[in-house]
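With one protein chain withheld, the remaining protein chains of the complex are depicted in position.
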Amino acid sequence: MSTAPTQPFTSDVTLTVNGRKRTLTAAHHWTLLHLLREALDLTGTKSGCDRGECGSCTVLLDALPVYSCQVLALQAGGKEVVTIEGVASGPGLHPIQEAFINEDAAQCGFCTPGFIMSAYALLRREPSPTEADVRAALSGNLCRCNAYGRIIQGVLAAAKAMREGAS
Amino acid sequence: MKEALTAVGRSLPRAGLAAKVTGEARYTADVKLPGMLHARLLRSPHPHAEIISVDTAAALALPGVHAVLTPFDPEAAGRLAPDMTILSKRARFVGDEVAAVAADDDSLAEHALQLLRVQYRPLPFETDPQEALRPEAARIHPGGNLCGGAPMLLERGSVERGFAEADLVLEETYKVPCHSAAALEPRAALARWDGDGLTLWKTSRGVHQDRSTLAHALGLPIDSVRVVAPPLGAGFGNKDESRGAAIAALLSRKAQRPVRLDYSRHEEFVAGRVRHSAVIRLAMGVKNDGAITAIDNSTLMNTGAYLASGPGVLRRAAQGSLYLYRCPNVRYQGLLVYTNAPVAGSYRGLGAPQGHFALEVHVDRVAEALGIDPLEFRLMNHVGPEGQEGRRRSPRHEIVDTQPVEGGIPFSSNGLRECLERGAEAIQWRGRPASNPLRPPALRRGTGVAACIYRGGPGRESTARVAIHRSGRVTLATGVIEVGQGAHTVLTQMTADALGCRYEDVDVVSGDTATAPEAPITAGSTATFSSGLATVKAAAKLRGSLLDVASTLFELPRDRIYFNRGLVFSKDRPTELAALSDVAAQMPRGSLEAEATVTPGSPDYIVNSFAAHFAEVEVNLNTGGVRVLRYVAAHDSGKIINPATAVNQVEGGVSQALGLALTEELVTDPGSGVTLNGSFLEHKSPGIAAYPHLQTIFVETEDPLGPFGAKALGEPPTVPVAAAVVNALYDAIGIRFAQLPVTPDKVLDALAEASPRPRRDP
Partner (left out) sequence: MIPFEYVRPDSISGAVSLLLEDPEGTSLIAGGTDILSEVKDGLKRPRRLVALDGLAELRSLDVGNGSTRLGAGLTLAELSTNPRLERGYPILTQAARSVATPQVRNVATLGGNLCQRPRCWYYRDRLFPCYKKGGSVCYGATGHNRYLAILGGGPSFMVHPSDMAPALIAVDARLEAFGPNGFRTMPLEDFFDHGQSRPLQEHVLGSGELVTAIFLPSPPPDTRSVYLKARERADHDFALASVAASITLAGGVVAKANVILGGVAPTPYRARLAEAAIVGRPVDKLDLQEAARLAVSEARPLEFNRYKVSLTANLVGQALQSLLTQLKGGTSHADRL
């Protein structure tokens, strides 16, 4: 066992967050979650376990949903990150966010950003998901209020709204 | 008022959700202050030990470390509860708080913890409650390991007489493990001092209770403590304790900087609050015709290292046995025991899921022995609107607050029979196949039923304040915390209809002792009932004052005017006179306000909620895996204020309790006292994949005492679940499980012992 250095190693890292290029000085041991929440104050991404077991920290990394608590900030260098704050394109809500409100797809709301990110990734890839697709895509997100039934309805309703909006 | 409802009874959108779907809502761990430090806790590696010394020099020498708190700091001796100080020189479980550090960042604080040199003197320890009752067992608190020094005894009639009258007596022991509520948001607290004044942001289920606990522990006048509760990432009964907040406050005072303490997920599991594990011995006497003559329940519960809410939980564990079935002779003996294990506290349903698991599985066993269908047996015996037979013993003028023991007091409303009937119809109980016809030979299906009674509703005194401002906006100030269950949504709906304004016009002020009125903690399913009553009363009072203003304004008698949907009407004209905001604009002062305090409940009635649940399960004989295919939950929670959020509440409660039935258990190693599986991966809470097809039925008895006829709903959905599933398993494979959770190992072990017989096969 070694003792930790008093001054942690740091490096500059450049990444795109919600469409905006950012260059920051990051400690090597920072997770992407830490960078987002602490350095950029994007606190919509939640920390529920810090071990990649609950999904509340889910963000998109180069379009794929990942647990930001289990990715080092430096590993995200050069990549594109989308967080819950970057889901809506304008000042309004994204159809998934609207559907989560209309279908009451939440209770305490702590897991909600993570679920929306997983749903967002799914609907970009598959505009017409089945219920089984939704369950599979959200299987890495835990909701301790167990609002799963409403969440499934919310994602299916969002998919429908997005298809209708697109046509 | 009834015909004018425009908010109550409608599925209006959940309050505060818009800020949660965008990530804007700031929970406690999202709150930051300039100069804020991060705290970490050193936890005991020993299940039981005396702390001889803590050497803090090396930690304090680390640049960026600003404060260390140990049990040797005099202020750490402040008392949070009769058996708990802020820090203690005695560690009572693996994970007990020993010391704390505040540093510039989290990783420095973690490093500093490793530099603390603690000298422990390990002591003998107990992890098993039965063992902890031996006379020679290690003493965990000065008063001994049996909490209160004696069993809790609740009795009606004479069970000895009841057993003597019985044709058949069946006895069995049931076991419910400890498991964790594991709300997704970890506990957090942020402390800031301004001179002698302390502000604490914390994960809270009751800012007023937290304030008085913290002021007392810190030796501060109550007025110099302000507690603020940001949105809560769920509580499920947890987060009613203040140790972390007190530690953050003391670190902050030492460091002269704001300090935030965030629990890790592992700390949540080990040092949060778990459900009391229970060993329940149940004996039931019946006549051949199915009448129940005696119920005798002995319950042993493990409260872990500290008492927390143990006595209340122990009492709730009795409810089903005492009251769900008509029976003149009942006895409940409850033992609550200290051990060197994680602290048990309040978790959704308190003791009721444990008690009902034993009772409702046992009832199936008895029914089978008598050759009576489980549903018919329940229909024959369940308690009716008149309550239990017998004479009331408690004083006639006293409010029936807790679940009574004696008979002679009727329910304010009781829709249990309809829950059983309508649930049975929905799952097609009476038309279900008599055998087990299944395609793949390794699969078996079965259906089970279980019922419950739950004393939610009336709580302690509750206050609400409703005000209307010149703009026409209405504010409801309530002490009830929105823990995610939708309390603010239903209170807003009640305000709108009791006042006559629109749902959208109401803002809720809550979660801050500086602005919100006193309310009991958000617990025991009391929010809708108790705070609802206070809210309705305050809103009605305000309506009266506004009617005066309107009466002057429109030169109409007061009783010819009414408000609805934010509009002012004359009873003599079909169209509205004005908007309510027009009246508000004419108010003599900037705003009009009304406050009401209620003591909920009644001396004449018991207010209880009821439910009947039906589960259809499939068992895989190859793997021991159990899937819940279909589930029907029929509830009498009185009038449903918001059907959408209520359905969500029921579905969520059922799915959450399926964890208790099938997958979850927090395991403490008897050899070392270490809790082994404190992670989401290993404490296997239900995910979305196994979420069953779930149907909710509301039997809307309009309760005469509840606000708009409503009763409690928060906890009952978790209460009958384990029994319904276990009864369905018996139907499927003929094995009666007496221990939860029913994991594949238990199924396979049981199958190996008794070769499976499809129970209803010819």
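For reference, chains read A and B in written order, and residue numbers begin at 1 within each chain.
Basically, a contact is a pair of C-beta atoms (placed from the backbone, for glycine too) under 8 Å apart; a residue touches a chain by one contact, two chains touch by 3 or more.
Keep in mind the model is a prediction, meaning the values are calculated, not measured.
Visitor: In the full complex, which of B:Thr28, B:Thr56, B:Ser88 or B:Ser107 touches the chain missing from this view?
Guide: Only one listed residue reaches the unshown chain, and that is B:Ser107.
Visitor: If the hidden chain were put back, which of A:Thr31, A:Thr45, A:Thr83 or A:Asn146 would touch it?
Guide: A:Thr31
Visitor: In the whole complex, not just what's shown, which of B:Ala58, B:Ala369, B:Leu676 or B:Ala754 touches the removed chain?
Guide: Reading the full complex, the residue touching the unseen chain is B:Leu676.
Visitor: Out of A:Gly55, A:Gly86 or A:Pro129, point to the residue that touches the absent chain in the complete complex.
Guide: Of these options, the touching residue for the absent chain is A:Gly55.
Visitor: Would you write out the residues of chain B that touch the absent chain, in ascending order?
Guide: Residues of chain B in contact with the hidden chain: 45, 94, 107, 110-111, 266, 440, 442, 620-625, 627, 663, 667, 669, 671-672, 674, 676-677, 679, 681-682, 684, 686-690, 743-746, 748-749, 751-752.
Visitor: Can you list where chain A touches the absent chain?
Guide: Residues in contact with the chain left out: 1-2, 4-5, 8-9, 11, 27-29, 31, 50-53, 55, 58, 61, 64-67, 70-72, 74-75, 118, 136-137, 139-140.
To be clear about the criterion, only the chains that are shown with their structure count from here on.
Visitor: Nearest whole angstrom, what separates the Cα centre of chain A from the Cα centre of chain B?
Guide: Roughly 29 Å separates the two chain centres.
Visitor: Which part of chain B faces chain A closely enough to touch in the complex?
Guide: Chain B reaches chain A through residues 11, 13-14, 16-18, 20-27, 29-30, 32, 62-63, 107, 111, 181-186, 231-234, 236, 262, 264-265, 483-486, 644-645, 648-649, 651-656, 679-681, 685-689, 691, 694.
Visitor: Taking the touch rule as given, give the residues of chain A at its contact with chain B in the complex, in rising order.
Guide: Where chain A meets chain B, its residues are 4, 6, 8, 27, 29, 37, 41-51, 53-54, 56, 83-85, 88, 93, 97, 100-102, 104, 106-113, 116, 135-136, 138-139, 141-152.
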